[in-house]
Structures are given as structure tokens and as C-alpha cells.
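Heads up, one of the protein chains got dropped from this complex, but the rest are sitting where they should.
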């Protein structure tokens, strides 16, 4: 982790509520792994005050660029849209622990909700590079928000889409789709991000099927480097509960240990 | 006084340290007088927090524009330079009491230091319109800073320039120049802005010559509309000292009454 | 939804809406900007018994998220106030709350009695953040017993609604608030400015002529919201929230924390129309959340599960 002042190569609106930023990462010598994140200063001045955490969305080793996909939420993300191609962005990272892909996992299931797709897309990219088959369920409010579908398909993933707009995104229906996927594919591990309800579903599914699972969590952050203990969550171990830092031990955790509220 | 959101027609650097802004004032129906000022929000966000006061530099009744001339000093004036032509600027005014030109004053003397010229230029413009002869002494650090010379000459003013660069700006030399001017012209009133030392000199001169004088003062402001009493200065009346508000009773005061520190 | 009701009550005062100016940041000079009858009340600058000159300039300086001021209650004295300031508002229906500052408890009582007899005055706000010159120089509002005595004496001499404006520069604002309530205060203003200082590192001089001043503006809002919440837990008289309100959301935050009304000070310096925007914004919020009466919102904070722990 370091503070970098990197050139923005593009920063454009990709749908109603989402923006996409490409940054020149040639300065970053550290390895960046899917599931890791950067803490970004959204504006020069002291307003907004804190940095904002964003997962790495794509890592392009050849072009030496990294990409972020972000949802406009409040002041920070609004200001982030003001940064123009050619300008610099102050990013701090890479931070945290990313996803793990075990060699024996030849087929994996991704379940992403909303902007959670930004986090899982990087994993799908990595999976493709390791010739791991990805089956992905993407859930969103509207079809307009299902923006990374093509990106994932480009990585060879088999993508199922569910939305409120189509009335297909309820947990029961997603569970049915998962059941169907398990009938067709020998899923070795499950990954999820972006929704408590869907994470609980995935937790149940991976437990029932007795396969490993991983989850990328979000929590409000202070330092993003493990010193302030703002971003904790609980892991249930056999005999005790452990408090861990999303920014340091996470944001990716063992799905079967995370205590979901 | 009102809050206006006006279009900036141009905002450009005119010398090392000075910028010039032209604003579309067609919305302003109130009369704007030389010596009055506007309190300007230099940036959208809450940083810097307070507005900044700027004198009216030129009033163009035909084009319906107003102009400001400003010196880069700190955060506020730096941020003001970010506003581009076509964008809007949030200005509050016109504020305060401006200069008075009595009908019998056919020749007047202006003594301006630094950015004080911005304030006196509007007066020179008004004087020209009333066929009043202006003699002006402009004092600045460097010749580069003497930017309004041509503007004043354009209004028909006779301009004397003194600078540190030329070693001509000391009070003694300015006093000599004033003496020479009085020999040549029948000065009916003196006006000054921008320097304590030169204001004291002008106070002395107008007293000795027994002519009226006016001064435009600057003081740190809170409200700029007379309610907070942040911006006070003292007037010496015959029998008592009166505390007055620069933003409300001023910024232009009777030079012979102002208590200069 | 029908137009929500914004009216609130403080003592005998019926306010058509909860938004009013903070003393020292409002005056008849603003008449041209908007109709004062749109405000819940008007509150002119604190007045002292005798004329006072105020402090050395610079009297204000900017800081991150706010400003420091040390005006020093520049005042033309009570006589001038009665003759010129109060009458300036006589054409308005909105209640006038007179803010007073004094050097001793007796002087507060004396001034309250005189001002309380004015028909143009509906309520009195006691600015008890000024130093007690007959005591140890500490502000009246820093001591619960003194605050109690002060409010009690004032209540004895007037029937007008009495609001004690507390200083936030205390260990326990609850204690002072309780003392004022017990002494009969009709309302509590939480709060005045926090004592602050800024130094110019180049000249090494204080940025304020008087060295110390009070900080106002958004920087202090989280501290004031906390105090409103704390006072609400221990008092039942209405609270007027004051400190750092810049927009309708800030005002609503204070109301949810427990404020019945909200004063707007520094915001008017940046946005002279701030109070009007806030009134409109509060009404829009009530409509959005289908709240028919603003009184439902007062103190209606939703605390998921309360944990009290070391906050450091």
C-alpha cells in the first residue's frame, strides 16, 4: 500500500447511476488482487473530508491500467465524477486481502447484487485467466443497472440476470436459479458481494452443499489500513467470536464464518 | 442588495498577481455606485466558508455588465480564478455606501495603492461621465502591478505612477508629486484607497488645503450587510468617537473623520 | 398530502414555524431580503444596559467549516434599544425575542423587567454566556447555581417567555439546563459559541483582536446536536437548537435530536436567504415523510440498540 497520484485515462457515465474510471497504474509495482480495494480522495479540497473505498473492478496487466466501477451515492461519489481524463486522482492502496482461487476449483458461482458486481468482476477476470469456469447471477434494481453483464460474458462467464424491474430478483427465485445451476454445474465454491439477503442465501447454499464460500464485505472506514478499528465485523470460529477489520483481514472473508446481521 | 447568480463573461489573469472578472449584470435592477462592493462566494462548496468582499471596478450601463479587479491573496481569491466564462458566480450586493461627487468639484485627486485602484477606477469612470477632471497617483510594488493605468487614462485621467521597483513610492516622493499637482490643478477633493500610510498623507494634505476628502476602507467582514458589527472602524466627531460599520455606513467615509491607526 | 403543520410552542410563544435567527446574526438591515413574517420569530442582537463599544478588530476570522467572532456585544444601550430597535419590527406579526446580556444577576433582572413591559417584546433570551463581572469572571452559564439564581430572579420580574441561552463551554450542559428549568425557564437555547482561537503563523499574532472568540458554523454542529440530545434526556421544556445550521437537513437533525425550534446564525452570512430556504426545506421534508405535524418529529430519534461505552 502506498499513496499514488495517478493519471485518469477516462471517467465516464455508463448508466443512470454508475460511472466507470480507468486509471494509469504503471507506477504501481505491488501486485493487485481481485477483492482488494483502494481508498480514493474524491476531491482536492477538504470537502468531502474522508477518502472513499472502492474495489478494484478490472486489472489490465498488459495496458498497466486499473478500473473502478462506482455508483453515485453521496457527496464523495458525486465529486469523483468531476475528475476529468488527463487529471490526477489521489488513490491509496492496494488495500486488504482479496479473493482466493484454489487450484482444484474448476467451476465457481458468483452472486452479486448492485455495485457488488464491481468487486466480483475482477474475480471473474482472474478466473478466466486461470481457466476457471464462472457462473454468475447478477441482481439489480433495473436492467439498466446490470452493466457488467457483457464484461463478465467477455470473460466467458455464464450470466443469469435478475431485477426488480422484471420481478425476478426475490430471494426465492434466486434460490431456484441457484438450484438449477447446481444441477447443471459442479460448483466448487461460491462468492458473493453486495447484499445481506443474498449473502445469507449463499451462506445457506454453500453450507448445504458443503462447499467453500467467500464474501466481500463493506463497512464504514476511517483509516482503511488497519489502525483505527472502525471497520470491524465478527467471524464465528468454533469456540469463539473474533472481531476482524474489513480493511485489513478483509474485505474478503470466509463466507461460512462471517456473522451476517 | 440581493443575492444574484450571474453569468461570468470573462475571468482572466491580467498580470502576475491580478485577475479581472466581467459579469453579466442585466439582472441587477438596483443602482450600483462607485465605492460600493459585492460579497462574493468564491467556490460552490463550503470551502472557503465565508464570502469575500470586492469593490466594483467598472460599471458598464450600456452593456449591462460589471467588472471586478482582484489580487490573488489566499484561498478565496485562488478559488475565484477557477470560475470560467459561461459559469455562474454567486454575488451578494450591491453593498455599502459609495463615493459622493459634489457638483462643484470639477477637479479631483485620486491616490490609490495596490488593489485600491480597483475601487478608485469606478470613481474615475463616474467622474469622466460627469466631466470631472481626474488626476491620479497610482502606487504599486512593480510596474507590472500598475494595471489600471490605461483604464484610467481611457477615462481621461492624468496618471502619475510610483513603484517600489522604480524607488519612487516612498511617502516623501508621493507628497512632492501631490504638491506639484496642486500647483498645476485646482483640486477640489481628494480620494484614497489601499494604504494606511498614503491615507494618512492624503488626510494631512486635504486638511492643510482645507478641501474635502473621502476614503474607502477595508475590514474583515462577517455578514457584509450591517448586522454583525464585525467590520467596525472609528469616526472622530467634534465631541465624540463614533463606531461605524465599514459594510454599512462605509466602505467610503469622510477622510477627515476616519481614525487611521 | 395536506400542508403539514409547522407551528411550535415555546412558553407562551406560538411560532408559525420553528426557524428563527440567532442573535448577533440578524437585524432590521435584512428587511429588503425577505418578509420577516415568514420567520418563526425575530431575535435582534444582544443588548446591554449601557452603551458598549465592543472589541478590537479583527473581530472575525474564518476557520475550517466556520468562523470565530469576538464582537463583544457592541451595543447602543437599553434606551436606544427600546426607542429604535424594537419599534423597527413593529409592523411584523412574528414574535420578537429580545436577547439581553448583563454584568450581574441584578442587571439581568432589571433589564428583563423593563423589556418585559414592552408590548413589542414577546419573549426574552438571556445570553448567559457573558462573564459575570461581579463573580470570578467566568460566564454565568458555566455555573449551575448562578444560572439558577439568574433565571429565578428574572422570572420573578416578568411574565414574558424566558429562554436561557446556554454556553456549550461546560462539562455538563445537562446540569446547567436542569438548573435553568428548575428555576422556571420556559425554554433553553442550546447553545452559544464554543470558545476558540486561531493564530496567524506568519505574524504569530492571534487572528482575532480580542485573542479568544467564539466559533460558529458547521464545524460545531455535531457538538451542539450532541448537547441538544443530552439536554432532551433530562429536561422537558422546549429546546431551541443553535449552532452550525446551514440547511434544512441540519435543522431537521436538531429537531430529531430534541429541538422544538432552531436558530440560524452564520448561515445567513453565506446565504442571506438561508432561513427562508430552511423553512421551505423543512416543509418539504415533512411532506416527503408524510409527517402532518412537526411536533411529531421533535426528539423522535430511532436508536437501534443503545450501548454506552468509552467514546474515546
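As written, the chains take the letters A, B and C, and residue 1 is the first residue of each chain.
We take it that a contact is a pair of C-beta atoms (placed from the backbone, for glycine too) under 8 Å apart; a residue touches a chain by one contact, two chains touch by 3 or more.
Since the model is a prediction, treat every value here as computed from it, not as a measurement.
Undergrad: Taking the complete complex into account, tell me which visible chains touch the one left out.
TA: A, C
Undergrad: Among C:116, C:206 or C:238, single out the residue that touches the unshown chain.
TA: The single option touching the absent chain is C:206.
Undergrad: Touch as defined at the start, partner being the missing chain; which of C:33, C:88, C:157 or C:197 qualifies?
TA: Reading the full complex, the residue touching the unseen chain is C:197.
Undergrad: Of the residues listed, C:16, C:46 or C:161, which one is in contact with the missing chain?
TA: In the full complex, the listed residue that touches the missing chain is C:46.
Undergrad: Would you indicate which residue among C:4, C:44, C:66 or C:123 is in contact with the undisplayed chain?
TA: Residue touching the absent chain, from the options given: C:66.
Undergrad: Determine and list the chain A residues touching the chain excluded from the picture.
TA: For chain A, the residues touching the absent chain are 1-3, 41, 46-51, 92, 219-233, 243, 248.
Undergrad: Which residue numbers on chain C touch the omitted chain?
TA: 24, 46, 54-56, 63-66, 68, 70, 72-73, 101, 127, 129-131, 138-139, 142, 167, 169-172, 192-199, 201, 203-206, 209-215, 218-223, 225-226, 229, 244, 249, 252-253, 256-257, 285, 300-312
We take it that only the chains that are shown with their structure count from here on.
Undergrad: Measuring between mean CA coordinates, which chain is farthest from chain A?
TA: So the chain farthest away from chain A turns out to be B.
Undergrad: Closest chain to the protein's overall Cα mean, using per-chain Cα means, please.
TA: Most central by this criterion: C.
Undergrad: Distance-wise, how many Å sit between the C-alpha centres of chain B and chain C, to the nearest whole number?
TA: One centre to the other, that is 37 Å.
Undergrad: How many angstrom lie between the CA centroids of chain A and chain B, rounded to a whole number?
TA: 57
Undergrad: Find every residue in chain B that makes contact with two or more other chains and list them.
TA: Counting only residues that touch two or more other chains, chain B contributes 46-47.
Undergrad: For chain C, write out the residues touching at least two other chains, lowest number first.
TA: Where chain C meets two or more other chains at a single residue, that happens at 64.
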